[in-house]
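The structure appears below as structure tokens.
Right, chain A next:
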Amino acid sequence: MILAEATPLSHHLATWLAGLLGMQPNWLFSAVGALLVATVILLIVVTPVGLGGVYLERKLAGRMQNRRGPNRVGPYGLLQAVADGVKLLAKEDILQRGADSPLFRFAPYLVFLAAFAGFVVLPFAPGVIAADLDVGLFYFLALIALETVGIVMAGWSSNNKWSLLGAMREVAQVVSYELPLGLAAMCPALAAGSLSLVAITDYQAGPIWNWLLIRHGYWAIAMVPAFLLFYTAGLAAAKRAPFDLPEAESELTAGFHTEYSGMRFGMFFLPEYAMMLSLSAVASALFLGGYHDPLGLSAPGGAFEGAWWWGFLWFFLKTTFLFLSQIVLRWTLPRIRIDQVMYLCYKVLLPIGMGCLVLSAALRLLG
Partner candidate 1 sequence: MTPAEALRSALPDAVEEATDAFVRVKAEKVVEAARVLREKCGAEMLHQISGVDRPPDKMEVVYHFARLKPAAFLCLKVSVPRSNPVVPTLANEWASANWGERETWDLLGIRFSGHPHPYRILLPEDWEGHPLRKDYAYPVEYHGVDCVE
Partner candidate 2 sequence: MKALALWVNRVWMGLKTTWIGLTITVPYIFRRPYTLQYPEEVPEIPPTERGLHVFEIDKCIACDQCAKICPVDCITIEAEGKGKTARIRTFEIDYSKCLFCALCCEPCPTECIHMGPQFDLVGYTRDEVIIDYADRENPRCFSEGEKIPYEIAPFARK
């Protein structure tokens, strides 16, 4: 019944199914309903996110490098990502000798699951959220840790030393960067007094100076560093350049997914974009007012109060901006060395994060 409460749509589906078969809705129907909803979400959310992300990345990278980027499949190369997906599906799925078969096969699914499960708590628009968990932020951070498990499984089970090294880097990096990421996420949570992303977003309702990044001017001294911190640590948690150490292709060939081929490789490839997108979304919900527009039209009493399309538009704009900035950054910066990644985490970001937390606590008390 928990599932039914969390996703009303699946509850309706379960009741409908049970009615169809002339039975009382029980947990089995709820589970089937939830699965169906999940499948639909996978189809309508995951595919555009993954494929759109891949396309945007390749196109933008191309243009930044004075190239054209994909432009052959479909208009402006829009179908390139689809073609790649089909290619990956058609490729042979290789399980090399010496691999730990169950782990090797399961790891991509775990990574995929962890990356896309984060979408559950994203407040896309007023009222449009899969599950408004009270601990939404906490849940989101926990999922990042879950992805690490999948990657370690992949690295270990590949029976390849480069993969193992990549997995070890992943553990060292992501586990470390959860600290600054958590600290930075604490600041808005502290200000808004809630861990629910919807509550934090609604706390920022109103014109632009209500956004936590620059709330009433003086909050900026704590929130601007916290935002940069969240962004940087987010890059590291999503393994994006300059923190793409686990798969650093010039050092570890392809890191943890060296041995993967076909759709299993795709299962590692798409979550990267899902992770980028969900981190951008959380960052925009935490600091940039989420689905609220800068003029305050969506605030209580505003012209578009509760209009889901207006909220979605602004959420989409903010998230896309952050998403694109991650891509631009990737194609500008060289890669950091592994010990410097650790240095950056523990000696730069962590102190800044603690400072931000103390500062926002003080502001909360004073303001």
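A word on the picks: all candidates are chains of the complex that A comes from, given by their letters.
FYI, a residue touches a chain if its C-beta (ideal position, glycine included) is under 8 Å from a C-beta of that chain, and two chains touch if they have at least 3 such contacts; residues count from 1.
Every value quoted in this text rests on a predicted model; they were computed, and no experiment measured them.
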| item | value |
| --- | --- |
| Interface partner of chain A in the complex, by touch - 1 or 2 | 2 |
| Candidate 2 partner contacts - residues on chain A that touch it in the complex | 60, 62-68, 71, 328-329, 331-333, 347-348 |
